[in-house]
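Heads up, one of the protein chains got dropped from this complex, but the rest are sitting where they should.
The block that comes next holds chain A.
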């Protein structure tokens, strides 16, 4: 598929006897939000870790923008254009919102091995960072220390850092988790617009958000993708209803 930004081909990963990823094939195309859902323990986190580069698959191949990244490090993939947000916030907790986002801007531009000029006076980085903060709506908390932020605000901050990377694809692991109804709604409409900038592979438990946003949905159960398709297709898929939605939507 020529317009696929991310192509995951026949990935398998086992931990002992447990097959966490079982011959997974998945692609994310330009302009789309592809949601990845599945019950707890289905292997979503393991799959995300392999896409991000934290884990290496036993077999199979991952293509990012037509490049084979299967053996690349986290940093190399980030530099290629993979912008990731975490399920459990991975932020520098003692840094302010602005400092965290500046770190992202620095990662994107490069030049971390400059030892003398004050980084906070770097107009170029500052502009990038502040516009990303504004886009996620954290402007009034710019100088707040991250550890003082609420759960939802940390989520927004994660997205802001990913934005500074100007990624070619977003990899978002439960960005709605821990957010109030208001926050989820705001983030939903934000992600809706964001897909125009870069496609999103979205792992999410909030089904309202998934059904509202997703162009396609893949369902992962016991490490296997049991179905991929449009929202309607997934909603009416027997196996999916039994394996997953049945528990909630019955």
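Keep in mind that, in the parts below, contacts are C-beta pairs under 8 Å (C-beta built on N, C-alpha and C of every residue); 3 or more make two chains touch, one makes a residue touch a chain; residues count from 1.
The rule is simple: contacts and distances are computed from a predicted model.
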What name does the UniProt record list for the absent chain among "Nucleotidyltransferase", "ABC transporter permease", "Sulfur carrier protein ThiS" or "Redox-active disulfide protein 2"? "ABC transporter permease"
Out of A:13, A:34, A:108 or A:237, only one touches the absent chain, namely A:108
Among A:9, A:119, A:177 or A:226, contact with the omitted chain is made only by A:119
Which parts of chain A face the unshown chain closely enough to count as touching? 52, 73-76, 78-79, 84, 86, 90-96, 99-100, 102-104, 106-108, 111-120, 122, 161, 164-165
